[in-house]
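Missing here is one protein chain; the remaining ones are kept as they sit in the complex.
Let's turn to chain A:
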């Protein structure tokens, strides 16, 4: 990125960049403030917003396509946010090959999901509010990816967290939905902590948080600081992208309406962590340790997510486990250094298409099945829901990596790159591919094939056109996106990822590629074999510890409960009761030096003042000890 074109916010393309974000945000505000008058037309306005942004994104994309390879970026400084001394933190936006791909993904998939939601939320009395939140999310997510510095990115980061919280707990009358919203918020705050620390480190190291300045200065970082910042960013990425150890919120987040799961918790927001790591590639280039940690986190998560996917009966939770797992692949790729970064983004985009497709398909199934999510109550749905089945099948082929579908290109590249990097990681990624094929086949068999297992009062039917048309478009994208992007994406992203492109022809079967196909075939066969017969309507009791672990989200919640929540509650409780004045005993013990004063106080007063006075005196003793220790040290 040698040539950085900076344009005024008032010029043509400059205005387009901020309009991209402003349109959905303004629409969101209109919907929230307008009250009941907008109930009739609000959702159409809200749907028009991401479409308008998509068109703008497309124009900008064409503009970048037409530019020379090293001049493909538009920088727009809106205004100086915090400018004192030697800080200059601007509200600025950056359109470059990396961010424009995200813009197209967010607004493209986002538009389709808005359209779908018109049908899906047709009978919800708070539909206007739902669309307001969706628009808010689109605006915040665009801010996140279009930021030209980490602080503006942080703004979008918090914004998508807020929108995600609001949408997960959208049906807050269900206690489980409210709890899931809180959990997502809390776990994400842990991730935000990482981002805050990274920003402080950058401000201290470079005096700037602009990507440009950070990338330029990264080479002079000491190895320790590069590693620390790398870990801070990884923590942030783990929170937002539901990577181990901060994965526990994503499965619960499925409490939100299904379009939300498709948009936020599959296609866009959860991939923000991958975006962050790829965007910070200059930092990771300086630190082998942090980069390896990224790859390890990705590998662990891709296996953990796949494991969870194999043992859930809730169709949305299977897909959620699968999302974790696929983002694990992206993380792994991002942790392979420059070589993997563009593959990570490649997989991110194809995944955005095929996973949104499958989530919306699951929503369509639920729509026809009275909002049931239990696959044990499905079966033989291929016939009554032909379009849903057919489009879902396209997503299925893409995720297992069937030759020439989009997942075939994007995932196989990652597995190959992993093998080049480290054989163990390569083998684990390969196993993940097999497990993916297994659990997706299981899902297909339980939902669309076999005997019907639904109750008599359920009448499965195909969804209306407003829902199936987005499905069809996403299904097409699931199949062909790989073909279109395979040869092109490395060149396109070269300036953003600092990678030398290398050749990946369309028809290209390496040994590893063939082995992958064989492993996937085995997974499919096992999945078919185990689920070809009758499936009990109730979850059978299992003694298999692997299945038990999978059903319980690998004990993530139990771990959090025992290792974090209970000790924290105990500590807060102890501190509170200490502060309420039950301090006499403790203070008397620790304040032997102050006891003369204490005795005087006790004579003078009675009641709480006495113990407060003692705390004060004891405090002086404690501080005196600190001062004395400071002298020794």
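In this text, a residue touches a chain if its C-beta (ideal position, glycine included) is under 8 Å from a C-beta of that chain, and two chains touch if they have at least 3 such contacts; residues count from 1.
By definition in this document, contacts and distances are computed from a predicted model.
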Protein name as given in UniProt for the chain not displayed, "NADH-quinone oxidoreductase subunit N", "Cyclic nucleotide-binding domain-containing protein", "Lipoprotein" or "ATP synthase subunit a": "NADH-quinone oxidoreductase subunit N"
Given A:19, A:65, A:82 or A:219, the one touching the chain that is not displayed: A:82
Absent-chain contact - pick from A:19, A:465 or A:622: A:622
Touch residues of chain A, complete complex, unshown partner: 79-87, 151, 154-155, 158, 169, 172, 178, 185-186, 189-190, 192-193, 196-197, 200, 203-204, 207, 571-573, 575-576, 579, 605, 608-609, 612-613, 615-616, 618-620, 622-624, 626-627, 630-631
